[in-house]
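All protein chains but one are shown at their positions in the complex.
After this line comes subunit A, so read on.
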Amino acid sequence: MRLKLLGALGVAALLAGCANDHPNTGIATGEGAAVQPSGPVPGSEADLVANVGDRVFFALNQSGLTSDAKATLDKQSDWLAKYPQVSVQIAGNCDDRGTEEYNLALGQRRANAARDYLAAKGTTSSRMTTISYGKDRPTATGEGEDVWAQNRNAITSVQ
């Protein structure tokens, strides 16, 4: 009984830890936003996460944009047009099935792919910066394709 309770608390603590860690972890669900009765501040990071989608995903070893990815970036593009004062950083990330150094290059390639798409859709380049974290900032932990697929992404965040 006691063990069970501790177990449940442990999981709760873990979840809380994840959610509070930083905006890039955890799949954005809008749950955090729901805490505010009036919803996220328009043009904010939370708004981007809840109402637009802050990330696009890539296939193994690829940086090509899927139709899903393009749809998300189209929404980001519209959102950026609506809030012209907002600047963003696009962070490229990789699963951990590549070397540290190769993945740093691959993450940059993914970030650049997302940036170039947004630029082509009309977002001024000066409003966007890119960075690669390689495999050092996994969203999901563990192993297997489900985990790795979540970690191959480009995440847009408000600066």
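Here, a contact is a pair of C-beta atoms (placed from the backbone, for glycine too) under 8 Å apart; a residue touches a chain by one contact, two chains touch by 3 or more; residues count from 1.
The rule is short, and it goes like this: contacts and distances are computed from a predicted model.
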Omitted chain (choose from "Sulfate adenylyltransferase subunit 1", "Cytochrome c oxidase subunit 1", "Tol-Pal system protein TolB" or "ABC transporter permease") - UniProt protein name: "Tol-Pal system protein TolB"
Subunit A, residues in touch with the chain not shown (by the definition above): 17-18, 21-22, 24-25, 61, 63, 89, 96-102, 104-106, 108-109, 112-113, 129-132, 134, 136-139, 141-143
